[in-house]
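In this view, the complex is presented without one of its protein chains, the others remaining in place.
Right after this comes subunit A.
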Amino acid sequence: MNAPRTAQCPSDLLLEEHLLSANPATARHIAGCAHCQAWERSAGEAARVFARQGPLWMAKTQARASPMRRWAPLLPAAALAAAALFLLRFPPPEAPRYATKGGELTVYVGGQGEPRAATEGERVRPGEALRFQVAPGSAAFVWIASVDSTGAVSRLAPAEGTTPLAVDGAQLLPGSAVLDAAEGPERIWAVISQEPLSWGVVEQALQGSPVRDPKAVHIPGARTATVLLERRAP
């Protein structure tokens, strides 16, 4: 049975405050109080549950809070129209697409000339737009990033927020990236995981990776797919 709370025990709120910012008086009390030690143990257990599941709850909340939600009844029709429009503008690629593992990433290049799916080493020009399709098969979380010849990492999708995109099956991701005037090789990465990874983990794993050697990248708990682009001025 848990030890009962005593009159000297700090309130739950004070104990929570102590976890965020250590309070010496609270720490002294906990050291000699069975009730508060039990509280601290159960707090640690709950924190571990939150660490595992919290990012998913946050992602769900962001999706529910999206202004798009009010248009949800129209989304199936809009999605069909968008898909038709995209296929008209970007016809299915004839060249085989490249991905390191299982064809899970397709990079579409559009904006100048004929829209196309990028093959490994595809030449791309400033002002061209990139869109990304990922096909993890089952439900997964996805980050899209790029690494240039200096090893610098750029985040491409999702462009904002702290949680990765939730993708089920195959999906053309919302938004696009427009290429600037920089030249040289640039590697596009899709980082796919069953549990949501933080952007910091992905960025740290890709930072400084050799742009021409995709095998050098290993991210625990995730698999990757990648395409190399060669940026050239026209």
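Everything below uses one rule, namely that contacts are C-beta pairs under 8 Å (C-beta built on N, C-alpha and C of every residue); 3 or more make two chains touch, one makes a residue touch a chain; residues count from 1.
We adopt the following convention: contacts and distances are computed from a predicted model.
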Name of the absent chain as recorded in UniProt (options "Iron complex transport system permease protein", "Xanthine dehydrogenase, molybdenum binding subunit apoprotein", "NADH-quinone oxidoreductase subunit H" or "Sigma-70 family RNA polymerase sigma factor"): "Sigma-70 family RNA polymerase sigma factor"
Residue of A:L19, A:A34 or A:A216 touching the missing chain in the full complex: A:L19
Touching residues on subunit A - with respect to the absent chain: 1, 5, 9-13, 16-17, 19-20, 42-43, 46-47, 49-51, 53-54, 57-58, 60-62, 64-65, 160-163
